[in-house]
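This is the structure I have questions about; it appears just below.
The complex appears here without one of its protein chains, the remainder shown in place.
So that you can tell them apart, the chains are marked A, B and C in the order they are listed, and the count of residues begins at 1 in each.
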Amino acid sequence: MNDFDSPDFDSTEHQTRLKELYADFEAAGMTPLWLTREGLMPFYPQPRAVPHLWRWADLLPLAARSAELVPVGRGGERRAISLGNPGLTGDPYTTPTLWAAIQYLAPREDAPEHRHTQSAFRFVLEGEGVWTVVDGDPVAMRRGDLLLTPGWAFHGHQNVSDTPMAWLDGLDIPLVAEFGPAQVRNRQTPDRSASERLWGQPGLTPVALAGTRPASPLVAYRWAHTDAALAAQLELAAEGLPGVLEPGHAAVRYTNPTSGGDALTTMRTEFHRLAAGAVTRRSRTSASSVWQVFDGTGSVRLNDEEHSLERGDVVAVPAWTEFSLTAVGQLDLFTFSDAPVFEKLNLLRTEIS
Amino acid sequence: MNDFDSPDFDSTEHQTRLKELYADFEAAGMTPLWLTREGLMPFYPQPRAVPHLWRWADLLPLAARSAELVPVGRGGERRAISLGNPGLTGDPYTTPTLWAAIQYLAPREDAPEHRHTQSAFRFVLEGEGVWTVVDGDPVAMRRGDLLLTPGWAFHGHQNVSDTPMAWLDGLDIPLVAEFGPAQVRNRQTPDRSASERLWGQPGLTPVALAGTRPASPLVAYRWAHTDAALAAQLELAAEGLPGVLEPGHAAVRYTNPTSGGDALTTMRTEFHRLAAGAVTRRSRTSASSVWQVFDGTGSVRLNDEEHSLERGDVVAVPAWTEFSLTAVGQLDLFTFSDAPVFEKLNLLRTEIS
Amino acid sequence: MNDFDSPDFDSTEHQTRLKELYADFEAAGMTPLWLTREGLMPFYPQPRAVPHLWRWADLLPLAARSAELVPVGRGGERRAISLGNPGLTGDPYTTPTLWAAIQYLAPREDAPEHRHTQSAFRFVLEGEGVWTVVDGDPVAMRRGDLLLTPGWAFHGHQNVSDTPMAWLDGLDIPLVAEFGPAQVRNRQTPDRSASERLWGQPGLTPVALAGTRPASPLVAYRWAHTDAALAAQLELAAEGLPGVLEPGHAAVRYTNPTSGGDALTTMRTEFHRLAAGAVTRRSRTSASSVWQVFDGTGSVRLNDEEHSLERGDVVAVPAWTEFSLTAVGQLDLFTFSDAPVFEKLNLLRTEIS
Partner (left out) sequence: MNDFDSPDFDSTEHQTRLKELYADFEAAGMTPLWLTREGLMPFYPQPRAVPHLWRWADLLPLAARSAELVPVGRGGERRAISLGNPGLTGDPYTTPTLWAAIQYLAPREDAPEHRHTQSAFRFVLEGEGVWTVVDGDPVAMRRGDLLLTPGWAFHGHQNVSDTPMAWLDGLDIPLVAEFGPAQVRNRQTPDRSASERLWGQPGLTPVALAGTRPASPLVAYRWAHTDAALAAQLELAAEGLPGVLEPGHAAVRYTNPTSGGDALTTMRTEFHRLAAGAVTRRSRTSASSVWQVFDGTGSVRLNDEEHSLERGDVVAVPAWTEFSLTAVGQLDLFTFSDAPVFEKLNLLRTEIS
């Protein structure tokens, strides 16, 4: 019971005093909750980012044009063109916490070494002939591979082939960067990186290197393994055994063999396969995600809008967007999200309708 | 070595084509890294938030004036006035992830029940006579106490006294809220809450409730305990025993008895005491923090600026701000930060000079 | 289907060859599973230890007599008399993994310092006037207190009073020990130990000492806190609030404030209070435990046998013993068990009938 004397809220005097108070608040750097409450404590998550789709048919030619006009090198560092969410005016981010870009390396071109506190990965939509050198370890890049660059690891790229190559780059929130050598230091082009030779056998850990690490020491996840794991899930389902996420929907998560957790600390990376005709449940979650079509055709539903999907298309799915996929033929997609951050803070909420 | 043909970068034609490319990028929602790199990968953390100090002498009268003009109730919900960082134009946040406000309850006034996904706390600078009711448990609020409201717990406040009361409110990043009853449901005013009776004995856990929980089930940390713990650290130091953070600088962290970790999942809360004349090491960290002077006088150094400190003053310390405290007499401060988030993501970096 | 040719098992020749085989097995240090299977893979846990009860009325006079005849000192080290389970012939253990003893210190007597890898505790049934010095920190011992000696901490005891004192000692499995000074090094007799001054405020952690530790840095759990916590649980139950383990049965676990887990790594320590007339559910578990009556009267059921209980009586409860307590008046008991070991190995099973 509030039993103090109520002011006459409609009086001119009251309005005048309120105006003065609000002016004084502003001068003092103070904002009354009762004027901002809706934004501060919304009744459901209301991200500024909006659902959005970029067509590979648009992205790739623009990247190719930039290769003709802009060299890679000190200063620019990378020929990476980020996919900026239309709702995040001014920021080049794809969602508030995720940065996705298309990176393009011309034939025989180098990207110099640098490092940054962000975790990064590259997912290869097509091509081969590029080696990314991670802390001195040359890692081959080929269609379907996921390659990791853990935070603060020096890395550069070299294209040893006569064809250009483009891939999807992902980064988490920015902190600090540092330049390294202008050229990549280890120009070997081995089939398997040292990282894979040490960590690439299933369930086997070098005793000398045992112990949990925040990010995965395995820095390359090869397409042949991903493809086989997805195929096995669908086959096991046909045999009546568990493994798929839902009928017709296989999915693997790229994980850190030292912990079983996500391969990167702050981003979840997964590959999903829908059998022809499959439709996923509609869901929404407090995490935001980015999806890229690796192969096949289908469509995506983002809240109430349905968009067709072609190979290479990229989709931004902000928090609490209702999301569903439909496969026409078999549909293969790579995805990354900020779910690990929400999970570690006990804030991951998912609603399936 | 990049051996493809370099374009003539200075030619008019090149400039024209570049302009067209950039226009096409913009139309496609793409941003070249080479134009944004500095912001995306800075050489040191560059928060938009700025160091700032609010004077209690300004805050309290403004809060009192608002009590005369604006009632508490449905719609406004709380008479809380947030301290908006001058660098975060338009946002009412004190740092990018922390929200601090002064909340003011007039004599015999109620603040209705609601709940939200954010974790919240109240730290009491002065006064008594208010009970905050957390999920039906009435918790007394008195000078020096820290009171928690874990995420999604219904809570309301009632002032049963004839004097107004003001305190510091802290919240983490916004997600979702929900209204509860318009009035507080449990109007008892016990000396000790049920939470303290169950969890308030040092090192003793009810067997029926054993098991780790994300947030602390102990929702009140009383000043008498805080004061005793700080005094003991300084006394032990005088006896040559460990305990203080550095000479003349005692500090306790409010922790969750079921895990030993921070009392709240996303915010670190601590109380620091400097002996008269003590000066803390200069440090900076990737987390951001807010400090309030509980008692005493001294000064704070924020990068190259020194500000005097009086009882009640509030200081915003954004990430990577060089920070140091100096005590004239004994100086007592409450502080909260987003350090647990950075710690869980392996991104907490601290530099001590 | 085993389709190899079956031998004629009953033939004399077969019996002779079997006998030779078994002799050869024995010579080679081999034991066929088919002769031992029952013991190796029993259908339910079959500990060699048996349920047993020792009367305080027997224990205390014997301990007192030994004080007249046997000095404490180098060699013997402690006037501790262990309660050896009758089923564990030759071993002085109370259950296969727990060692309980009555320790007795005459007026003005010292027990010299030593240390061992075992974790140890002392629970005080009666008396006061003894200080146990743990790594140089003098810790007062009084009726109802639980005092910890983490593994490898030097510790000695001194009785500064004119009366003898006896208490219950508990240890886990033996590893390694080392002698320390023949006398206790810190002969101060403070009311509160340094450990309690640093760690004894509920939910407050010295920032300088933050971080999880295997064993509790709080080495004394005082009776006043234990008593208050138990009383609160029963009062809250009367108010309709949760907290008790079952109707009329309050229980607290002694925990490590840095982790929320058990105060000691390998032993669980708890205090239970039954309201007058209360009967606990019958249960059995894969862990074994020892109980001591602190106050009150009642009875204990061990499988099919019921034993009356008096103050000070000690009960050994081996794994899978059906166990239940009945209180005549209010019944207070201290207990310790090896449950943390089973829990950490995912082997703790409990059955409640």
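Going forward, a contact is a pair of C-beta atoms (placed from the backbone, for glycine too) under 8 Å apart; a residue touches a chain by one contact, two chains touch by 3 or more.
Here the structure is a predicted model, which means the values were calculated and not measured.
**Student:** Among the chains present in the display, which ones are touched by the chain that isn't there?
**Tutor:** A, C
**Student:** If I consider the whole complex, including the chain that's not displayed, which of C:32, C:247, C:277 or C:329 touches that chain?
**Tutor:** From the options C:32, C:247, C:277 or C:329, the contact with the absent chain belongs to C:32.
**Student:** Based on the whole complex, identify which of C:265, C:280 or C:321 touches the chain you can't see.
**Tutor:** C:265
**Student:** So which of C:186, C:286, C:299 or C:324 would be touching the chain we can't see?
**Tutor:** Going through C:186, C:286, C:299 or C:324 one by one, C:286 is the residue touching the chain not shown.
**Student:** Please give every residue of chain C in contact with the chain that is not shown.
**Tutor:** 1-4, 6-7, 14, 17-18, 21, 24-25, 28-34, 36-37, 39-45, 52, 54, 58-59, 62, 65-66, 68-73, 75-86, 92, 99, 101-102, 106-110, 114, 116-118, 151, 171, 174-178, 183, 214, 265-266, 286, 341, 344-347
**Student:** In the full complex, which residues of chain A touch the absent chain?
**Tutor:** Contacting residues on chain A, toward the hidden partner: 194, 197-210, 212, 216, 218, 221, 225-226, 228-229, 232-233, 235-236, 239, 241-245, 251-260, 263, 270, 272.
Heads up, the rule we're going with is that only the chains that are shown with their structure count from here on.
**Student:** Which chain has its Cα centroid closest to the overall Cα centroid?
**Tutor:** B
**Student:** Taking each chain's centre as the mean of its CA atoms, how far is chain B from chain C in angstrom?
**Tutor:** 43
**Student:** Which integer distance in Å separates the CA centroid of chain A from that of chain C?
**Tutor:** The answer is 52 Å.
**Student:** What is the distance, in whole Å, between the centres of chain A and chain B, each centre taken as the mean of its C-alpha atoms?
**Tutor:** Roughly 29 Å separates the two chain centres.
**Student:** Please list all residues of chain A that touch 2 or more other chains.
**Tutor:** none
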